[in-house]
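Below is one structure; the comments refer to it alone.
Then we have chain A:
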Amino acid sequence: MIEVLFYVFAAVALGGALGVVWAKSPVGSLLYMVATLASLACIFVLLEAHFLAAIQVIVYAGAIMVLFLFVIMLLNLGHDYQRDLKGGAFALLSFVIIGLMAGILARQFGENAITEPTAGGRAIDAALAEHGAVGAIAQPLYTTYVVPFEITGILLLVAIVGALVLAKKSSL
Partner candidate 1 sequence: MHTALVEGGQATVDTAAQFEPFFPGLIILLPLIGFLINGALALKHARVSAAAVRLGGELDLGEGDHRPETHTLPSYVGPGVMLAAFLIASVNFIRMLSVELHEPHVIEYWTWIATGTFTVDAAIQLDQLSILMTMIVTGVGFLIHVFSVGYMSDDGGYPRYFSYLNLFIFFMLVLVMGASYPLMFVGWEGVGLCSYLLIGFWFSDREKSDAGKKAFIVNRIGDFGFLIAMFLLFGMFGTLDFVPLFSEADNLEYGGSLVTAVTLFLFLGAAGKSAQIPLYVWLPDAMAGPTPVSALIHAATMVTAGVYLVVRSSVLYALSPIASATVAGVGVFTALFAATIALKQNDIKKVLAYSTVSQLGYMFLGVGVGAYATGIFHLITHAFFKALLFLGAGAVIHSMHRSLHRTNDHQDPQDMRNMGGLKAFMPITWGTMWVATFAIAGIWPFAGFFSKDEIIWQTAAFGGAARAPYPALYQVYWVIALGTAILTAFYMTRMMVMTFHGSNRTGVEEAKHLYEAPPVMWLPLMALAVLSVVGGWINVPEALRETFIGLGPLTSEWLHRWLEPVTEQAHHIQEFNLGEVAEQAPFGGGEVTWAVISTVLALATVLTSFHLVIRKNVRAAAEDPELSGFSKVLYHKWYVDEVYDRLIVQPLIRTSRFCWRVIDARVIDGIVNGVGWAARGVGFIVSMFQTGTVNTYALVLTIGALIILGVSVF
Partner candidate 2 sequence: MTALLDSIGYSGWVLHTLIWMPILGIGLVLWADEQRAKYVAFWWSAVVLILSLGLWWAFDPTVGGIQMESATPWIKSWGVSYALGIDGISLFMVMLTTFSASISILASFNYIQNRQRPFYALMLMLEAGVVGVFLATDLFLFYVFFELTLVPMYFIVGIWGGARRIYAAIKFFLYTALGSLLMLVGILYLVYRAKTLLGAPTFAYAELLQVPLSGTEQLWLFGAFALAFSVKIPVFPLHTWLPDAHVEAPTSGSVILAAVLLKIGTYGFLRFLLPLFPVAAQHPVVVNTMLVLAVIGIIYTACVAAVQSDAKKLVAYTSVAHMGFVVLGIFALNVNGLQGGLVVMISHGISTGALFLLLGMLSERRHTREIEEFGGIARVAPWFATAFVVTALASIGLPGTSGFVGEFLVLLGAFEDHKGLALTATLGVILSAYYMLPMVQRIFFNPLEKQENREIRDLSKREIVILAPLCALMIWIGWNPTPLLERMEPSVRAVIERVEGATIEARARVEDEVNEGQIVDDGQE
């Protein structure tokens, strides 16, 4: 059952990704992207990452994609239907390269089939059982990774200020 669901969501995600690359209009790309993100969120659930799945939907699909949409609207690009794909030798070369890359990666990940349960999986299951979905990730986040966590906070602050400064009309 889970396998089937995985394949369904995987197909949607891939289709969405192709759409992102191929869609003519930016808004179209954006919507395909939302689809991909949503199906990825589902796959996260299948992989027992419930909290991240939630965040994926709330932060990514909800916040970041809306930010993109705002910008597209702000710049009035919504009606820009001109194809902006590069063509010719460049696209061909790019295709060959990413094909090779995909081949290498898929081959690498495809072999040596891993069967659950693994040690890591058991540990996550135990953590989930003990702390719940949020607590399982909060536990390491506020202990082992507290310093990176704080730094991330500062990064966000800097990003806010930076974005303000850059986007402001008149220079400071």
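By definition in this document, a contact is a pair of C-beta atoms (placed from the backbone, for glycine too) under 8 Å apart; a residue touches a chain by one contact, two chains touch by 3 or more; residues count from 1.
A word on the picks: all candidates are chains of the complex that A comes from, given by their letters.
Since this is a predicted model, take the numbers as computed values, not measurements.
Interface remark: chain A makes contact in this complex with candidate 1 (options 1 or 2, touch as defined above). Every residue of chain A that touches candidate 1 in the complex is listed here, in rising order: 86, 90, 93-94, 97-98, 100-101, 104-105, 108.
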